[in-house]
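As you look at this complex, bear in mind that one protein chain is not there, while each of the others sits in place.
What follows is chain A.
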Amino acid sequence: MTVVDNGVNVQALLEAREALKGAPEAAQFTWRATSKWEKGVHSTATVQKFFGLGQEQTHKKESVFSADHPEVFAAEDNGITPIEYLLVGLASCLTAGVASVAQNRGIQVRSIESTVEGAHDIRGILGADSDVRNGFNDVKVTFNINADASKEEIEALVAQSQKRSAVYDALTNPTNVTVEVA
């Protein structure tokens, strides 16, 4: 029998699931990003620290992200637009999910590629039509997966990864958001 290795430590995840069943407090995480205005619509966000397992945690290194608007919006394009970061988040979350579920189901994966498209009517954010929403009207993800599995098993991986995806949930369901001035 060949050993399936997608590089996901499923055993550790399953153990964490068992351990956290009896310790809901430890399961409470807070993810954080801090952001600083640069100029115009350009800003820089950094991510390093988060809270979880009852204490402060830190990523191995700090990650820095530039957000701006493209030149067609009359901006300098120092980075991708904020709403594109949502696509980045969704794609990486679902991809991680596919690899993990495949590992758990004993399916060797060779490649997972996806394209995420967000249909956006910008009349909303411009205030040109109050009936148009600000956010995406539709998000479409197309996966191209090469794995030792039937088409149906691959479809099941993709379905299960949506079922367990934090970003998919955050995008498809409403979330309470509080914004205040410190």
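Just so we're on the same page, contacts are C-beta pairs under 8 Å (C-beta built on N, C-alpha and C of every residue); 3 or more make two chains touch, one makes a residue touch a chain; residues count from 1.
To be clear about the criterion, contacts and distances are computed from a predicted model.
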Q | Which of "Putative flavoprotein involved in K+ transport", "Membrane protein", "ABC transporter ATP-binding protein" or "Ferredoxin" matches, in UniProt, the chain that is not displayed | A | "Putative flavoprotein involved in K+ transport"
Q: Write down which of A:5, A:25, A:152 or A:180 is the residue touching the left-out chain.
A: A:152
(Q) If I consider the whole complex, including the chain that's not displayed, which of A:25, A:138 or A:180 touches that chain? (A) A:138
Q. So that we can see where the missing chain sits, which residues of chain A does it touch?
A. 137-138, 152, 155-156, 159-160, 162-163, 168-169, 171-174
